[in-house]
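Complex shown without one protein chain; remaining protein chains in place.
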C-alpha cells in the first residue's frame, strides 16, 4: 500500500447567498472541513459590477472556515443564475488515503490544485503584466495538484479582480492610466488577460504570442480550458486547477470540450458520452454573447440590449442549452468568456462519479 | 382535378422592429401579398407592458399592407428575443391550387385559419367572459381553416389585450373593478383566460370546468396547443389556428408536443423525429418561469429577480434548450404560458417542409 | 442636577454594503458602542425582493456588534440609492447625562425609542393581524423613548418582512393562503399594513377604521409619520420611534412634514425653515410612484416600466427633489410609501443639530 490523494466533489443547494446550511450539514455528516480545498459558488446576483451576492457569500464562507479553524480554502463566487439555473455551491475536497502501490493507467482520477497570486495593480489589469502573473499562478496550482503534463489539465478556474470607479481614480492619482475607465467593461479585460495567462501556462500560446493590444481584441487567441470570473471583492487571483492524474485515486473522472458557439449542444453530448458511466458530479462552463453580433449567421440582440447585460443573456441561454443536455440546473455557467474558447463559444468541463470503482 | 388550399410558411430576419425589407423582397420575388393570412413576429423589446417594439412592428406591417391594398392579415407580435434568439417574422400564406381529386390520407397538409373577436372590456379581462369570447373565436378560426376535428389542431396562437394604468382607471370610473390593478400581472391573466378559451374550444376542458377563481390559479387546467401573447396595442383578440387537414395540399407538415418543464428537450426531440424528413420551417413555443419556484426540485430565481422580468428569464432559457435541439435561433419562443401546457412547461409546435412531395 | 437622556445622530459614508470602517472610526474616536440604539442604512441594492445588500450590511453590523459585546441595536437597512443618492449609515445613539433639574419647555430635544415585535406568520402579512402587531410595537417603542403624547412623535421607522416564494409555499403547505403570491408585491402589502399600524398607534386612525380589504387599496387612510421598509432578512418587525421630548436633552431637534406629491419641494422647504438654525443632521423620507399614474395631472411611466421597478424610479426622482432643496445626497429616501402619507406623496422628517445650545 501507498499513500495517495483522493478528490471529492459535492454540489449543495443554496437558498440565498448566505445559506451555507447544506455545507454545514455535510460537515456534520462527516466531511472533514480541513479536506476542503475550494468552493465554487453560483450566486443569484447580476454577475456584474454591483453584484454583492458574491462578496456576501464569500464573507459567509470565510466566517464558517474561521469558526472551524480551516485556512487556505479557495473561494470563488460567480454571480448570475439566470433562467432556470439554480444557485449552489460546489465543494472540492482532497484527502490522503491508502491505495494499492501498483495500479493500471486506467486508474487515473480527478486531481485538484490551488494557488493565489500577488495583488494586481489597477493599471496592470487587462495588460501583459496580468497575463504573466496568472501564468505563474497556474503553474503553481498545477504543482499543487501534482500534474506535470499540461495535457492532463481539464479546467482552470480563476477569480480575478475588476476596476471600480475608486480604483480607476486611485490609479489616476498615481499618474497611471487603467486600460479602461468603464467598470463593467473592466471585468472583461480582467477575465481576458487571466484566460490568456492560462493559455500561456498550458502551452496553448507562448508569452510572445500576446501583446497588450490583443487583449479583448484578437479573439482567436484563447485557452480551451480557462474559466475566469471577475469580482469586486478581491485584488489578487484565486486559481484552481482541475485535471486527471495517476497520482490520485477515487471514483471521480473528468474531461472537457469546447462549445463552438452558444448552441453547440452536440459537442457537449459527445464529451459526456465519452466519459465512463456515472452520476453527473459537476458541469463547469463559460458563456458569452458572440462578439460578432450573430450566432450561425443570425443576429442576436445581447450586445444591443441596454436593459440587460449581455453576460446575463448569455448565461441564461447557454444554461438552457446545457440543461437540455444534462437534465439538471445546478450547473456552473459563468459569464464573460473573453479568450476562453472561441468567440461566442466556451469551454465546458464535465465531472462524473464513476459507477464502477474498486 | 379539384381546387384546394395550399399553405406556405416563410421565416424572414428582421434587423429592427420596423425592418420589413425581407418581406418586401419576398413579395418582389413573387409572393402574392394577397395570399398572406398571418404574420407572427418576434421583436426585440422586453415583451412586457412597455414593449413598444410590438406596436412599432405592427404599424410598419399595417403600412405595408395598406400600400399593397391587402386587408385582413392577422398580425401577431410577440416581444422578447432574449439570449441568442433572433428577431424575425414568420409569414403564413394560403392560396388556391389545382390538385388531384383523389388522394390518400397520408396526403394531409398544413392548414391555416384566422379570426378576430369583439373588443374585450377591461373588467372582463382574466375572467370567464374572456374564456368564452376566445372559445367562440377559436371555433370561427377552425371553420376558416376547414378543420372539423379538434384533434387536427396543433397550435392556436392568440394575441390578447392587457390592462394599462389608463384602462384600470377607466373601468374604475365606470364603477367596475378589474381582476388586478398591476399592469404587468394583467398580461398573465389575459394570456391565461385566452388559453383556457382554446382548451374549451378544443374539448380539452368543458366551459363548466372553469371558474373565475381558477384563472391563473388552478394551473392543472390547461391547453396543450394554446399560445397566447398579450399586447398593449389591441383591445380584441387575434386568433390563428394551425393544424393538418386532408382538404389542404402542399409540402408543409406539422405536429405538436408538450414540454413538461423548462428543460424537457427529450419531448421536443421525439416530436421532431416523428415528423417526415425535411427542412425546419418554424418552431412555435411557449415559456414561463415555473410558478412553484423550482425546476425538477431545484430552486430557480426567475420569480424573485426584481431586475429582470421572469418572462424574460424563461424565454432566454427555453430558447437555449430549443436552440440546442434544433441548431437554429429563429425560434418563436413566447413568454408567459399560463394555462398553456403544464405549470413551468408549455406547448411546442414544429413545422417542416417535407423533402419528398409530389 | 438630574439625569436625563441625550440623543446623538451621525451620518457615515459607506463605500460598499459591508463597509463599516466609518463607524469603526467613530468608535475609535470615542463613540461608546453601547450607546448605539439604531442604525438606519441606505444600501446600493435594488431595494426589491432580491436585494441582498441589506442582508449583507445587516450581517456586517451584527458581526461588529457581536465583537464589541453590544446587544439590542435595531438595524434597519433600506435598499436603493438611485440617482445621485449616496449609500450611508445613520447612527442613532443615546446616553445618560447630567442636566439641570429645571429647564424651559423650549429645551425639548430629540428622543429615540426602539422595539421589536413577535414573528409574523406569512398568512398574516398585509392583513389586520399585522396592523395590530405593529401598533403594539409602536406603543412599546414610544414607551422606550419616554414619549407619552403621540403628537410628539415625528417619525416611526419600521423594518417589516416580505413574502418569498418559499414562504408562500410554506403557508400553502399549512393550508393557509397569503394575501398575494407575487413576492415583489408582497413588500407593498407588508409596508402598507405596518404603516397603518403606526397610524393606529399614533391616533391618526382607529383600529376599527381599517379592514383587510383597505390595505393597499383605500389609500386615503394613512399615517403622516410612518416609514416602512420590507426586507427579506427578517420575520418580525424592527421599530424605531423618533420625536421630541422634554425628558431628553442635547442639540438635536426634529420636525416632520408631508410631501403632497412627488415634487412637493415647497412643503419640505417650509418645514426645514421652521426648525432652528443648525447643521443638517438627517433627512428621512418616503417615495412611491403615484398609484394614479399621474403627478399633477401629467402621466408618469413608473408603473408601466417593466425594466425598472417603480420604487426605483420614485426614489431617484424624489431624491432629486430633496437634494435640490438640501444640497446634500446622504438622504434616507426609502421606496414604497403605501399608507405613508397621501398617495404619491410621503412623510419627510428633518433633524438638525442646533447651532446654539448651552
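Letters A, B and C mark the chains as written, and numbering starts fresh at 1 in each.
FYI, a residue touches a chain if its C-beta (ideal position, glycine included) is under 8 Å from a C-beta of that chain, and two chains touch if they have at least 3 such contacts.
Just so it is clear, the model here is predicted, and its values are computed rather than measured.
Touch with the chain that is not drawn comes from one residue among C:69, C:175, C:206 or C:327, which is C:327. Shown as candidates are C:281, C:295 or C:348; the residue that touches the absent chain is C:295. Within the set B:45, B:310 or B:324, the residue that contacts the chain not displayed is B:45. Screening B:56, B:272 or B:357 against the full complex identifies B:56 as the residue touching the chain left out. Summarising the interface, chain A meets the missing chain with residues 46, 48-51, 164-166, 169, 182-185, 291-293, 301, 303-307, 309. Residues 15-18, 44-45, 50, 52-53, 55-56, 59-60, 63, 166, 232, 307 of chain B touch the missing chain (whole complex, contact as defined above). Residues of chain C that touch the chain left out of view are 13, 15, 44, 46, 81-88, 262-263, 265, 289-290, 295-296, 298-302, 304-305, 307-308, 312-314, 316-325, 327-330.
Methods note: only the chains that are shown with their structure count from here on.
The busiest chain interface, judged by C-beta pairs in contact, is A-B. Distances from each chain's CA mean to the overall CA mean are smallest for chain A.
Copies chain A and chain B of the same chain sequence form an interface built mainly from equivalent positions, shared numbers / all numbers used being over half.
For the pair chain B and chain C, the distance between mean C-alpha positions equals 46 Å.
With centres set at the average Cα position, the gap from chain A to chain B is 39 Å. Within chain B, the positions touching two or more other chains are listed as 46, 301, 304-305, 307.
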